[in-house]
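Each remark here refers to the structure printed beneath this line.
Complex shown without one protein chain; remaining protein chains in place.
On to chain A.
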Amino acid sequence: MSGSQVTDKIEYHRVVIHDLQDFDHWRDLARQAIQSDISPERISWEENGATGDLFGSVATRLPSPTSNRPVRANKRYMDLARRAFLHSDPRRFGTLYKVLWRLQSEPRLMEDRTDGDIRMMDEWARHVRRDIHKMRAFLRFRVVDEAQGENRFVAWFEPSHHIVRANARFFVERFAAMNWSILTPGGSLLWDGQMLQEGPPARREDAPQGDAAEDLWRSYYASIFNPSRLKIGAMLREMPRKYWKNMPEAALIPDLIAGAQAREARMVTEGAGRVGKRPDTLTGIAEGIAACRDCPIGGLGTCAVMGEGNQNAVLMIVGEQPGDQEEMAGRPFIGPAGQLLNEYLREAGIVREKAYCTNAVKHFKFAQRGKRRIHQTPTAKEVDACRWWLESERALIRPKISVALGASAARSFLGRTVNVARERSQALTLDDGSELWITTHPSYLLRLDGAAKAEQRRAFAHDLSVIAGRIAALCHAV
């Protein structure tokens, strides 16, 4: 294993290391060399199979130690050396020996992190630690069916340093009840639930090429990624490209990045809503809503229904959206719910013709069932898209009192989700100082039965009578 030769009376030595993961063996050789008083310049450490040695054929084997004196190495040195030994840098053994040599006369050497050799060792140890950590992180098992119905989990990994054995314990402890193999170009590990064996170097082809769970994992990876916060540098720092080829999810990365910027840009423009000058006549608004395609309801091929009524109204009544009959006639509140509303308005003493009636959403949203068009509730987003038009109407009519019938209408005033039961029967002040009253939509009353029906109808009538009182008070005050 080691050789030595005499040249010009100075003896040079050559030591070949066969097992690159066996630190303890190296330590024994190094101790022997120090006890024989061989200075770092006179010894060449080589990896098994490495070509070209420093001293050519003039080097000789390592002699038996000439003395039995103790070799000094503190714990700091041992900890650092044990890690640095596993590095793939060809200079590692030489440097480790040199530091051990120096330690004999400079006992506090390890504390001097500004020393070149120590920093070198430190850096190697850090690289090795990182490689060990990355192997734990980026290694991926794939399942193979074995005989007797047992699964074996097989992984292919390419470490940068000689760390496989150092990592074995981690995988044993984590996957103790599983059968697994880890294949690497430098050797393999096999675990059968009881015993760990080391195997020969392997090739990528020896490992399975896929696993059924990888589709799930890939879609998880793509979904957990937040496209509005691209930080490619941060990703590359922690997961350099060299690992990608053995990670099933990494194939997605280029597409995810490409799609990300486009996705966020789209999100911001979609959310921005309508901007620009508001129409200054109701006719302008009517033309605007007829052409509006800001939300999908605009694209259903129906006619928009504009509000109608007194342009100087004190009271503005806002419903949810035109229904089937309203859409065909092009007028708000003429279907069954509208008729019920008329009844209650009359009862409360409110003259509908004096008010202005409109809807939160201007187009009819429906689902076709045979010949019938079934009403569909507009989504929050659709209500929000149409808000701009209701605000434009309010800006022209300037009602002192607005009545929102139902949650959709209330949302279009307040821009938030409203719990009608909680917020009804009280005046809310809007930005322009006018009053908003929230109550149920008459179509709700049509759907109810029994006691609930009677109770809700009473509450609705009560709300309208209170509102009528407010109208009277405000008109009187003017």
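Here is the rule we use: a contact is a pair of C-beta atoms (placed from the backbone, for glycine too) under 8 Å apart; a residue touches a chain by one contact, two chains touch by 3 or more; residues count from 1.
One rule holds in what follows: contacts and distances are computed from a predicted model.
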item: Absent chain [UniProt protein name; select from "Act minimal PKS acyl carrier protein", "Putative DNA modification/repair radical SAM protein", "PhnH protein" or "Sugar ABC transporter permease YjfF"]; value: "Putative DNA modification/repair radical SAM protein"
item: Hidden partner chain, touching residue among A:R113, A:K277 or A:R369; value: A:R113
item: Given A:E238, A:D280 or A:E347, the one touching the chain that is not displayed; value: A:E238
item: Residue touching the undisplayed chain, where the options are A:A168, A:A290, A:A380 or A:L430; value: A:A380
item: Identified contact with the non-displayed chain, of A:R82, A:R102 or A:R140; value: A:R140
item: Contacts of chain A with the absent chain, listed as residue ranges; value: 108, 111-114, 119, 133, 136-143, 153, 155, 170, 172-178, 211, 213, 215-217, 219-235, 238-239, 247, 249-250, 253, 256-257, 260-261, 264, 267-268, 270-272, 379-381, 384, 387, 411, 415-417
